[in-house]
Each structure stands twice: as structure tokens, then as C-alpha cells.
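Apart from one protein chain that is not included, each protein chain of the complex appears where it belongs.
In order of appearance the chains are A and B, and numbering begins at 1 in each one.
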Amino acid sequence: MSEIVLSLSAVEIRYGASKVVEAASFDVRDGEFVTLLGPSGSGKTSLLRAIAGFVPVAAGEVRLLGHRVNDMPAYERDVGLVFQNYALFPHMTVAENLSFGPRMMKLPTAETATRVDEALQHVRLGAYAGRYPHELSGGQQQRVAIARALAMRSKLLLLDEPMSNLDARLRAEMRVELVALLRGIGATALSVTHNQEEALAMSDRVIVMAEGGIRQIGTPGEIYRFPADAFVAGFIGDANVIEATFAAVDGEATRFTVPWGETVRAAGRAPEEGDALLLLRPESVGVCAPGEAPDVASNRVRGRLVARAYMGAYVEMRAALGGIELVAKVPADHASAHLALGDDIVLHWRPDVVRVIRR
Amino acid sequence: MTGSRGPALDSRLLLLPALLVFAAFAAALLDLLSWSFHATGRIGAAPSGELGLSVYARVLSDPLYLSALATTLRLSAVATAGSLLLGLPIAFWIVRTPSARMRATLIILVAVPFMTSLIVRLYALLLALGNNGLVNRALQATGVIAENDFIPLIRNETSVAIGLVYFVLPFVVFTLAGSFKRFDRTLEEAAANLGADELVVLFRVTLPLMAPGILAAGTLAFVLAGTAFATPLVLGGSAVRMVANVIYDQALFAQNLPVAAALSAVALAFTIACLWLAGRLGRWGSNA
Partner (left out) sequence: MARARLRVAVGLLWLLRIGAFVLLFAPIALVIAMSFGGDAYATFPPRSWSFKWYLNVFRRDEFASSFLTSLTVAALVTPISVGIGTLAAYGLWRRPGATARALESVFMSPVLLPLVVTGLAVLVFVNRVGIGTGIPAIVGAHVAITFPYAFRAVLAALGRYDRRLDEAAASLKVRPFRTFWHVTLPLIRPGIVAGAMFAFVMSFDDFAATIFLIAPDTRTLPIAIYQYMEFNLDPTVSAVSSLLVVLATIGVLVVERVIGVDRFFGIGDSTR
């Protein structure tokens, strides 16, 4: 087991009288890339700033490498922070920005120079050492901000919405680059974002937050396929969330009563009786015309096609039935993609793609 | 800014020197004002006589002081009107000119007199308005008055009024320009689009919206003119006395510190009242 770099137990953060973060507990291990994911107002940024030391912790403990740092001022903590707006010192060159921390730590000149060079090499900005921040593009400024944090060789790197100020194409490139870079130097990182694609693509583990609380911690696969509750299900990727009631056990599967009157088979035994939510990912839902026969074991339901959107790689289709709508994503060249609006269609899915979530 | 208590302490320490200076000054000011409650006293000696408001009664009833107060109010009003009249067109020009160079030039042209010592400017006015000064010489040269005749332009309220306008004008220009630059020009464009010609736009849209800035500049002018000392001294001689001159005379020549202190309190009250009134008018204007 690799060592624990950051450990939070029951951390609570208050702003005035209201609780911004409640009962936050998690660990970050050496070499991991962990992301705090959530919508605005979820408290993720406050938590990051508390770890950095800019926001006081009202209750609970924050430990860095085993040492309690609750009362330690920001400038004594061994964490590097990459700011959302980069916060590069405008009156210093790139090299001076990078060497500022080491210089203030009174490192020998040679050591400082080595660190600066290394950091610049890591972000591939060696030729820009003498430039000023305002002479650089947004992407370059981001890399300088990362390099500046790297030059400190802190045990933990904190990233505040690192991709949010980049345009879409640059974002996709930087995602890959950044993860490769951090993995290459063995850095441990905690990142904050509201972009679930980014979180899934980059992280070893994702911590999903909402309204000040942690909803789920897991690998991207676990979060996506086994969301803990309706919020996580809805926030990560698209989802059909169906209210259901336990009906009966059916061999190796369970049957649930659903709003459109019939029952749905979900693979596996649902341990409890009572109310549940069934999660169905649109890409797991197939579409065919009435009369075409899907696989016998599949669940199926008939509805009216009310919307269709061509998304390039796939076609999104919405069907209305029994008072609700279900969404399906179908490959663009699939036969069912040509069905017309207003037509009756059949949606079908296998029992093993149905996720059961407690209510 | 961080979780520990350190920086809070630092911040309070930073304020200490300023607070000390303030405390000392506040003490001095209160001390001065306390003199106004004693019947007699002079600088260097202890206050004496009975305690009470007798000094204020005297100040507010004696024609000598009352005339100084009346002169002050009168001249301040004239100076305010004059400086606003002259200042508005320049402030407009500064803010509206498209060329940044022109704007800088105009500001520099107003700034140079502003940064020149007041005494120099008053002396300059003395030269211009004096009996043998520029204006009189010009009038003699053009035959408006006789060769050895002159129009007395100094040592009267006219020259002091001109001097006050001169003194106050840069303050007014900068205050007006500062508040005009925030003005939204699209409102004027909207009015023009609705059929208003330039004059109507000016009087119905622009000026009303600039009213808060005009009020601020006017208040500043009124307060600065009301408490002026050097201008009436140099240009008015002994003929024109404003409150500040009386304070000086009473404190240093008449050895009458209580009266000087009482008049200081009046001057202070005047300033605070003007600012408060301006604040009220401003709020009333924006609520209307």
C-alpha cells in the first residue's frame, strides 16, 4: 500500500452561519490523481482552498503526510497550488516566476536553476524562460502555472479547475498531457472540476460532491456504472432514472414495477424490498420499429418518438410513454435512426444493464 | 486570509501608526474646540473665565463676525456658480475628446496651475487686476478709461470672487471629469434616435444624468471657497474678510483664542453640514 499523502476526516467548513462543506472524509495516496467533482455550490473549491490553507476548517482534521495541518498557515504547508486564473506574477518573467519560491526558501542558486530548468522541460516551455506572462497565450500561461508549482517539489499538487480557461480543443490535448506529465514525475494530485468528462478521463479516483457533502468515492468506472444515488447517476453522463417498486424475485433477477405499468427485469438479487430507482444509460438502450423482434430476454417498452437529435457520432432519440420520457443513443448509421417523429417505436435493453439504486 | 491567528495580529499592527497619528490629531482638535467654551484665553496661557456658551452667543450676534459669515457665504456661492459655469465645458471636453493625447494635454493644462503654489497664482492675479496691472493697462490703451485713471479691481469682493473661482476651478474640473467618464453615452444616442436635437439631449438627458457629479463638484467648490484663507488675504486686503481670516486674526493678533476656537467649530460644522446636505440631495435625486 502506498503511503497516504492527504487525509481528511469529518472536515466541516463554514461561511458565516451556513455549512459549506460537511463531514468530508477521504484519503489521497502517493502517486494518485484524484478529482473532486461537483456542480457549483457543491463546496469542492472551498475544500481545496481549505487544504491549501486559505479557508479555516471549522471541525474535523486535515492531515498532510500524517501531520495535522488545521492550524498551519498556508505558507508553511507543503502543497503546490495551480490557480484557476493562473495567478502568474505579471512583473516577473517566466523564469523569475518559477524561481520565486525556491529563492525565498534560500535554496542554493545552482539548485534553484536546476529546478527551474527541469520544470520548464516538463511543460515544454524551455524557450520561454525570459518572457513575461502577458506575452504568453492562455495555454502557455497554464503550463507556466503548473511548472511553478512543480518547481516547489511539494508532496501534493492542488489544481483548481485547471482546464476551465482553455478552449475545447486545447482542453482535450492538455488533459492527456497533464496526466502523462504528472504520472511521469510520480506526482500526487488533487484536482477540482465541474466537468465530468474531464474527471472521468483524467482521474484514478473521483470524489463526487453536491451541496457540501460527498456523495460517492470511486474509480471512474465505478462511478459511471454503479452510481450511488440519483444525483451521481444524473451528474455523470446521461441517464434514464426510473422510479420503481420491488415486485418479485425472478430466478437470478428481480422484477420491479415501473411507471408505465409493466415490470422490468434487473439482473442480480436486489437485497431489499420497497422503493428503488432504476438507472438506464441511453447508450444501452436499443431502438427498433414495432414488429421487429429484439432478444427475448430483453426488457421492452413501446413509446412514441417525440424528439431526435443528430449528434454526429450518434443519434439521440426521446420516446414518450406512460407519462415519462426515455432517452436512447443509437449509432448514426443504424437502421432505427431513420424512424420518423410521431412514430411508435420500441425501446429495448438487457436486464444486466439496469442498475438499481436505493431511493 | 489563512486559518491561523498570525495575520490578524499583523494587520492590526499595520494600522497602529496611522491610528496613533489620528489620536494625537483628534486630541489636538478637541483641545482647540474646548477653548471655545471658556470666556477668555490666549495662546500660551491657560484658558480662563467662566465655562459656557457665551462665546458662541457673542460670535453669532456680533455684527463683526456676522458680516464675515455673510461675506463668506456670499462669495462661496458666487465662486461655486462661477467655477461650475467655467468648469463644466472643460470637463466635458476632457471626457468627450476622442484623442487620448488631447485629453492628456487638457488635463496637463489644468494640472499645472493646480500644482503651482496658490500664493504664486494669487500674486499673478494681483498683477493682472492691479491698479497698474494688465487689465487696467489694456483699458487705458484702448481708451476706455483715461491715462492715469484705473478701475479698482483689487481689494474688493470682485477680485476675491475671481480669485476664489481661480482657486477652485481645477478641483471642480477634475471632480466633474472623474464623474462624467462613467456616463453611458448610449442614453444620448437613444434620445437622438427618438428625435431630440443636440440641445434638447444636453438639457433633458445629459445634464440631469450628470447631476450627481455636478452636485459633488459644487459641494467641493462651496466648501473649499468657504474655508479659503490665502485668497481673501492677498486679493481682499483688509476690505474683504472671510471666516478663515477672522480665525487667524483672533487667534494670533487679538489674542482671543476662544473666539477663534468657536469660529473654527462653526467652520467645521459648515463643512460637515454641506457634505451631509449634498449626500441627502444626492439620494433624493436618485430616488425621484
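Throughout what follows, contacts are C-beta pairs under 8 Å (C-beta built on N, C-alpha and C of every residue); 3 or more make two chains touch, one makes a residue touch a chain.
These numbers come from a predicted model, not from an experiment.
Engineer: In the whole complex, not just what's shown, which of B:A191, B:I214 or B:V234 touches the removed chain?
Structural biologist: B:V234
Engineer: Pick from B:A39, B:L73 or B:A128: which residue touches the chain that isn't shown?
Structural biologist: B:A128
Engineer: Of B:V110, B:A191, B:V240 or B:A278, which one is in contact with the hidden chain?
Structural biologist: If we include the chain that is not displayed, B:V110 is the one touching it.
Engineer: For subunit B, which residues touch the unseen chain?
Structural biologist: 1-2, 6-8, 10-15, 17-18, 21-22, 24-25, 27-29, 31-32, 35, 43-44, 85-90, 92-95, 103-104, 107-113, 115-121, 123-128, 132-134, 137, 162, 165-166, 169-170, 174, 177-178, 181, 197-199, 202, 227-230, 234, 244, 247-248, 251-252, 257, 260-261, 264, 267-268, 271-272, 275
Engineer: I need the residue numbers on subunit A that touch the omitted chain, in ascending order.
Structural biologist: Spelled out for subunit A, the touching residues are 52-54, 73-81, 83, 85, 87-91, 100-101, 104-105, 148-149, 152, 158.
In this text, only the chains that are shown with their structure count from here on.
Engineer: Based only on mean CA positions, could you tell me how far subunit A sits from subunit B in angstrom?
Structural biologist: Averaging C-alpha atoms per chain gives centres 62 Å apart.
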